[in-house]
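Shown here: the complex without one of its protein chains, the others still in place.
Think of it as A, B and C in the order they're written, each chain with its own count starting at 1.
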Amino acid sequence: MGKVLMKGNEAIGEAAIMAGCLNYFAYPITPQSEVAEYLVKRMPEVGGVFLQGESEVAVGYMIYGASGCGERVFTTSSSPGISLMSEAISYIAAAQCPAVFVNIVRGGPGLGGILPSQADYFQATKGGGHGDYRLLVLAPASVQEAVEMVMMAFPLAEKYRNPVMIMGDGLIGQMMEPVEFPEHLKSEASNKDDWASNGMDTRKSDTRNLVKSLFLDPEALNQNNLTLKAKYDRMKEEEVRYEAYNVDSDYQMLIVSYGTMSRVCRTAIDQLKEEGIEIGMIRPQTLFPFPLEAIREAAVKESCKRVFSIEMSMGQMVEDVERSVLGKRPVEWFGKCGGDIPTPEEIINFIKSRV
Amino acid sequence: MGKVLMKGNEAIGEAAIMAGCLNYFAYPITPQSEVAEYLVKRMPEVGGVFLQGESEVAVGYMIYGASGCGERVFTTSSSPGISLMSEAISYIAAAQCPAVFVNIVRGGPGLGGILPSQADYFQATKGGGHGDYRLLVLAPASVQEAVEMVMMAFPLAEKYRNPVMIMGDGLIGQMMEPVEFPEHLKSEASNKDDWASNGMDTRKSDTRNLVKSLFLDPEALNQNNLTLKAKYDRMKEEEVRYEAYNVDSDYQMLIVSYGTMSRVCRTAIDQLKEEGIEIGMIRPQTLFPFPLEAIREAAVKESCKRVFSIEMSMGQMVEDVERSVLGKRPVEWFGKCGGDIPTPEEIINFIKSRV
Amino acid sequence: MGKVLMKGNEAIGEAAIMAGCLNYFAYPITPQSEVAEYLVKRMPEVGGVFLQGESEVAVGYMIYGASGCGERVFTTSSSPGISLMSEAISYIAAAQCPAVFVNIVRGGPGLGGILPSQADYFQATKGGGHGDYRLLVLAPASVQEAVEMVMMAFPLAEKYRNPVMIMGDGLIGQMMEPVEFPEHLKSEASNKDDWASNGMDTRKSDTRNLVKSLFLDPEALNQNNLTLKAKYDRMKEEEVRYEAYNVDSDYQMLIVSYGTMSRVCRTAIDQLKEEGIEIGMIRPQTLFPFPLEAIREAAVKESCKRVFSIEMSMGQMVEDVERSVLGKRPVEWFGKCGGDIPTPEEIINFIKSRV
Partner (left out) sequence: MGKVLMKGNEAIGEAAIMAGCLNYFAYPITPQSEVAEYLVKRMPEVGGVFLQGESEVAVGYMIYGASGCGERVFTTSSSPGISLMSEAISYIAAAQCPAVFVNIVRGGPGLGGILPSQADYFQATKGGGHGDYRLLVLAPASVQEAVEMVMMAFPLAEKYRNPVMIMGDGLIGQMMEPVEFPEHLKSEASNKDDWASNGMDTRKSDTRNLVKSLFLDPEALNQNNLTLKAKYDRMKEEEVRYEAYNVDSDYQMLIVSYGTMSRVCRTAIDQLKEEGIEIGMIRPQTLFPFPLEAIREAAVKESCKRVFSIEMSMGQMVEDVERSVLGKRPVEWFGKCGGDIPTPEEIINFIKSRV
């Protein structure tokens, strides 16, 4: 299968199918409804299931159910919808079930707007739900990368038996780009017979699997939390992904930016380069685990005077950038939130003002 | 009214009434159900309203409704229940309505357990819901402090037109202590006629107030977010509260700890002092805004070699402690999560192991 | 209190208050929403409670709850809303709790229309819900009669410990007429301490009352049903109400008609009398118990050749008229359903066509 021109939301839907996920439960909300529109037709063609829940609360628990039975399953939603799934996500993480959540972020808080935003960074990376859990959070910067991250998300979720979140934004969802679905990212669902509640098929297993998040005994709960913590520590070691840009130059300043926002930053960096101003960039591809060390290392380069966290949110990732830089360079936030993406010119002006 | 011996959950209920809040909407969940049990009897006696919603999702929106009409209103819940309110909390913050949420945290994630925990630190301080918003988060360490914080919470919520969260834990809720309800913390509800949707009483106002969180125009949404950001920045300047303990000594190490956990730490510090080991402590009373500077200042004292974030969670506040200390001292997490509160001995052993 | 000009829906609300009912739970639906609009303001003035449920299903069970606690309680709704309460009504009847339901019938089935109709006759009289139960069904033909029936409904419900339904129609609800609230219809709630689950106040009762509809033992269930049957038989003996019109004449035909429809029939009868055609009418005021004998007796008068069931439904009451007349005279249905009430002329034409 060669390159096809597809809308981001449709490519996300197709990528899940390519990844062997035949269960999609969702509730429509702008700007991700096209995923549902695409899959309501496509799932039956491939023998898959599309179920619209009666609410996002329900969808969250439908995901839990399918996942707990050992099925590959995913949903897509947008900001308020993800909030409604918060309790279920916490349950799924606690019960150590793999599942994939795609958040095509819109402007918030509240109803907010329907244009692109990155304002759910905290919710995605620090946990919207209660309790000690983490999501593995992937942030694509193009439709192609969204496709690849969706395809990677399922085996990653299974590797860690943990929910994985793809945090996109309305722009990724709405724009059309040529994409391909890499063969090498196709994967087999891992063997789930040792934990999934898949019907006690005695041909498959002779033990009774129990999927649950209730641990009334404090020691058992502590133990479950330690198991989770060990997984998150392992993620920090094995799953950090980022892209460095123009870091071979003697950059005066370092940008940290992700997703759609990073593409605008790249344009700004290119234009500044022509003017003789060198700017480096680290683009986190995983928001959790966060590339703390890569950023720290890049920040302390001698030529580098300042670090900027450029976000389509009012200062969220900047806290993780501060934790990365650890005071060795001044860290500043620049951004906008509401749907108007900062332009290259606005970024250039901001950077020049900080020279 | 002098001192009375009261259970924490009951004292919280009474404190809200003392603060002039006559609207309480809730859904029962261990370990906060006693607040509802207390108020279902008490509210009618004072002419107030207790409504049990059909779910926590509903309660969240009932709070939004009452608050948007200019009424003092509060709820109490515990971890999973707060997750279900996440969307509503985001709406309330977006619409700039004052309201008070009490979270008597239990062990999580998922159903978890029903014993004390602090595992909702991230959810409370970074936002469980979607979008750029913050809660003002107060963390009491005793029943008396819970009473005072509840009484302060209402005028604070009105000062900022923002939800305030009291983050307690099951121990605070269940234990009995003598309390008093300070006269000076009683307050009048502030005038809400300039923004609340209170029926267009022409004797009160001649403009039509619209309470909403939908801003389809990106510039309007950006503007709303800037207004919110300005409020949160103002909170950082005006509302940081913390308690310092044993910081006049030449402490070798600094503990950061809050709530019930900090009381155990205090016992450990006292015992270590007798052994000649000096340990300082900063106890954040506000978790947002976080006492970044107080901690940084205390951490860099020459005698101080290390900083510990001691939590009943698996490493959450430690991220804010790292942002405080900024690499000037090693920061380490110590904690437990599941219901068994670390004992003074466990803390002493840990500290000695780090000398 | 003398006569006041009131809209039917408002008069119904006030009548309930006059009857000493201070609990009103409802969900808005045209054409009864004015009852809710009236009572949302009026209930607080008299110290009563108005609660809007989250759905009619919920309202039904809120009624059950309050009633089971021994409170006078009522609701108003319209056709689809009553369908949603069907299960709860069956529970309330099974548990022998008094409660008053007002159905301002609109055209059905399905969403139908919002204009007057009598199409819920079967649902009201044969039981919309499952199982062997009956409602005592009152059908007013004027706003004044609606007021009186609402005031009577509460003591009747308590006399039989059974739900009472007032079956009105959109016209009764919407039209304005001068009404008075008869002093003699005011009533005290009967003593419920011997059956209501009202908190085991030991000053009131020393036995534990259990309100329930579950009887797993078949003999206990049969016994409960026999008790219910005995009550319904007693209603048939003691509660049959009807109005006879022009039955002293040597009428050639007999009309059976109720509610708003009967007023049109009366006009037609008056006009036909002027033309020398005598028509009698029996107007059931109770639809259950149905005035079987009064109709039979009136039908067999020698001058009477035919009996008509004239309804704003497609032939429902006609079945009960057939059961009354028992083949001694031909029984025919005439009616219309959809909102257009048959006019006097249409009735006159129909009658003339049957001479």
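Following the convention adopted for this analysis, a contact is a pair of C-beta atoms (placed from the backbone, for glycine too) under 8 Å apart; a residue touches a chain by one contact, two chains touch by 3 or more.
These numbers come from a predicted model, not from an experiment.
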Practice item. Please provide the labels of all shown chains that the missing chain touches. Key: A, C
**Study point:** Contacting the left-out chain in the complete assembly, out of C:4, C:46, C:111 or C:176
**Key:** C:111
Practice item. Pick out which of C:119, C:185 or C:348 touches the chain that's been left out of the picture. Key: C:119
**Study point:** Hidden partner interface residues of subunit C, rising order
**Key:** 57, 79-80, 82-84, 86-87, 90-95, 105, 107-115, 117, 119-120, 122-123, 126-133, 212-226, 228-229, 313-316, 319, 322-323, 326-328, 336-340
**Study point:** For subunit A, residues in touch with the removed chain
**Key:** 51, 54, 58
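By definition in this document, only the chains that are shown with their structure count from here on.
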Point to revise | Chain of greatest Cα-centre distance to subunit A | key: C
Study note, to complete from the structure: Whole-Å distance, C-alpha centre of subunit A to that of subunit C, is 59
Review point. Quick one: subunit A and subunit B, Cα centre-to-centre, how many Å?
Key: 28
Revision key, fill the gap. Per the C-alpha means, the centres of subunit B and subunit C lie apart by a whole-Å value of 53
